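What you see is the complex with one protein chain gone and the rest in place.
Each chain carries a letter (A and B) given by its place in the written order, and its residues are counted from 1.
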Amino acid sequence: MNPEAKKTLRRLIIAVPLMFAFGFALVPLYDVFCEVTGINGKVFQSESAEKLLTDEGRPLGLQFISTNNENMPWIFEPSEEVMTISTGQYYTATFYVKNTTDKKMTAQAVPSVAPSNAAAHLKKLECFCFEQQELAPGEEALLPVKLLVSDKLPGTIKNIILSYTIFDITEYDDETIAHHDHDMEH
Amino acid sequence: MSAVIENHHDDHHHGPAKGLTRWLYTTNHKDIGTLYLWFSFAMFLIGGAMAMVIRAELFQPGMQIVEPEFYNQMITLHGLIMIFGGVMPAFVGLANWLVPMMIGAPDMALPRMNNLSFWILPFAFFILLSSLFMEGGAPNFGWTFYAPLSTTYAPPSVTFFIFSVHIMGASSIMGAINVVVTIMNMRAPGVTLMKMPLFVWSWLITAYLLIAVMPVLAGAVTMMLMDIHFGTSFFNAAGGGDPVLFQHIFWFFGHPEVYIMILPAFGIVSHIIETFSRKQLFGYSSMVWAMLSIAILSFVVWAHHMFTVGLPLAAELFFMWATMLIAVPTGVKVFNWIATMFKGSITFETPMLFAIAFVVLFTMGGFSGLMLAITPADFQYHDTYFVVAHFHYVLVPGAIFSIMAAVYYWIPKWCGNMYDERLGKLHFWLSFIGVNVTFFPQHFIGLAGMPRRYPDYALQFADWNMVSTVGAFLFGVSQILFLFIVVKTVIGGKKATDQVWEGARGLEWTVASPAPYHTFTTPPKVD
Partner (left out) sequence: MAFKHLQNLQNKLISALLFFSVPTKADWFALNMTRGVTDISNEVFELHMLIFWICVAIGVVVFSVMFYSMYAHTKKKNPVAASFHENHKVEIAWTIVPFLILIAMAIPASKTLVKIYDDESGDLNIQVTGYQWKWQYNYLEDDVSFFSNLSTDMDEINNLVPKGENYLQEVDEMVVIPVGKKVRFLITANDVIHSWWMPAFAIKQDAIPGFVNTAWTKVDKPGIYRGKCTELCGKNHGFMPIVVKVVEQSEYDEWVSGKREAAMKMAELTTKDWTAEELVVRGESVYAVNCVACHQTNGQGIPGIFPALAGSDIVLNDKERNIEILMEGVQGAAMNSFSYLSEVELAAVITYTRQSWGNENNGDGEIVVPKDIVDYKKPKI
């Protein structure tokens, strides 16, 4: 085979694992892309949102939804389904949760925000979704989420839905479950 | 172009080996092309049998023939087999036979890898088909295998499915590398890039697409494997993953994949229309630029398969516009084919019939594709039979007709015998009628509201479903005729001349019919 051909061959062979790696790279690249372009902004745990505090916010409806994935047998309900809030102020909402079985169980709550262009403006300072939640048999708890909706929220949005889905992750290995500090959007 | 007439008494080469092991060990591009073509024909018939099961169940409302779980296995395997076992290997087979001869090369650049590329395919499909007999049944999550249906909720055979896909991917990648190195490095002197036959161009571009995206598919199924067996959460929201991420990764592969399945068809049709119009192809360089544009654009439109997933508005607008844009280079190609025919001197042998049908029917598939690109309208079309109609139009009277056209066109070169023209025309007309009776009504039922991947349906869809099934059986039975025609031609028939077709141009028509086992062992002189 002539040297030119060998060169072409070498380049193509290298391209294969590169594209395979690119496929895997799409996983984090995805988050980065969303953050950089601001499309469907990923919301990270905000250390503080003091800069966003304001007394001149506007009123906003906040609704909470809970879903039990695969009918996982906990009681999981927002303490208040609707809250009227102001942009630029801190609020704490709670979710009531109870393990109704006779076994110790661990759950992971996954948040989702609608409409999707509100996600970037919803800052969460504390959220029970940041950590796995373990409950003994029959144990109940009030799980908090402390948040602030920035006044930069587009004016057409009058109502935000914050939804949590809890998943039963009792049988998952601790090491193999990744803790994620940010909301899941797509 | 003048060429040195190949003399097959060449001291350096032997003829083909004797016996069955010839086929096992061959490194000859013609033999391997033949293997790929027969393999793809067999897969086409198997995938076709599954289509018959599907259409039989859909003949009337109600469940008559199979259970819903088995029906889902049929639709999944039908798609996988037709795409990865039918269309793709057929195009690779054509590449193997034709590319070396068209550029004046003695064989492919890597003949032994060529052999490996083929032989792992029957192995991969044996694994895939054997999953029908495994506990839990075959894969049942659609050929697009979205998570978590294909991960958390999949039958045990999913692991074999993943293994099978890896092997098919390896075969395609190796084949594509072989094609690129061959085309870039083994063209006879005088065969410059902008003098290459269009089929060669189409395969050069297709091969680059394959190398770019098949590894991404491998990545996606590897992530599936990890989620299923190694506790990762790529696509599982509970662990911080995202089922929609699967769709992005899959369609990043999936959209270029559909162009992989049509670009070689474009090349074939360009050759055939030129020959039977007895007129040089119109707009050669714009044909090349059109194929390049289509290939590049194919990387930035994937999310048009995901318009209902909950993408942000900016993304939906971008993907809508980018998708619509592909209509421009595609339109250029259609106009060029018609301009080639215009004021030509046309005859209507079987290859030309298939090529003309391609131009009309593929364009119809293109129109439904344009309708699908319009996002707000897509909310009503997505995941309905309108989509099924669209892709079957571009794949069956599109890709498959081009493959049949290619077989009729080049088989006299391959085996030295003419096919029976009357039977060929009969096969064409039966297929043409069959394909339209099968798939045209599917536009109606899709628009009227029938979703895809449904084993049963509400009563208002019954009439057109019945018609579609009748068409499917007509089309299916006609392919047995095609098998008969091919076998009959290989066994014997009117002897073909070297030129075969009056208007044919190209290096492959300068060698004898049948083409000698080794051709262009010394490069031809090309002006």
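Quick note on the criterion: a residue touches a chain if its C-beta (ideal position, glycine included) is under 8 Å from a C-beta of that chain, and two chains touch if they have at least 3 such contacts.
From a predicted model like this one, the values you see are computed outputs, not experimental measurements.
Though it is not drawn, the left-out chain touches A, B in the full complex.
Among A:26, A:52 or A:72, the one in contact with the hidden chain is A:72. Set against the missing chain, the residues A:110, A:127 or A:169 yield one that touches it, A:110.
From the set B:49, B:324, B:433 or B:526, the residue in touch with the chain omitted from the display is B:324, counting the whole complex. Think of the hidden chain as still there; on chain A it touches residues 61, 63, 65, 67-73, 81-82, 99-102, 110, 112-115, 137-139, 156-159, 161, 163, 165, 167, 171, 184, 186.
Residues of chain B that touch the chain left out of the display are 60-70, 72, 132, 135-137, 140-142, 146, 148-149, 152-153, 237-238, 242-244, 277-286, 308-310, 313, 316-317, 320-321, 324-325, 327-328, 331-332, 334-335, 338-348, 356, 359-360, 363-364, 367, 370-371, 374-377, 379-380, 382-384, 444-445, 447-449, 451-464.
Everything that follows uses one rule, which is that only the chains that are shown with their structure count from here on.
Interface residues of chain A facing chain B in the complex, by the touch rule stated above, are 1-2, 4-5, 8-9, 12-13, 15-24, 26-27, 30, 39-40, 69, 108, 110, 116-117, 165, 167-169, 172-173, 176-180, 184, 186.
Within the complex, the chain B residues that touch chain A are 109-110, 173, 177, 180-181, 184-186, 211-220, 223, 230-234, 237-240, 242, 244-245, 248-249, 252, 309-315.
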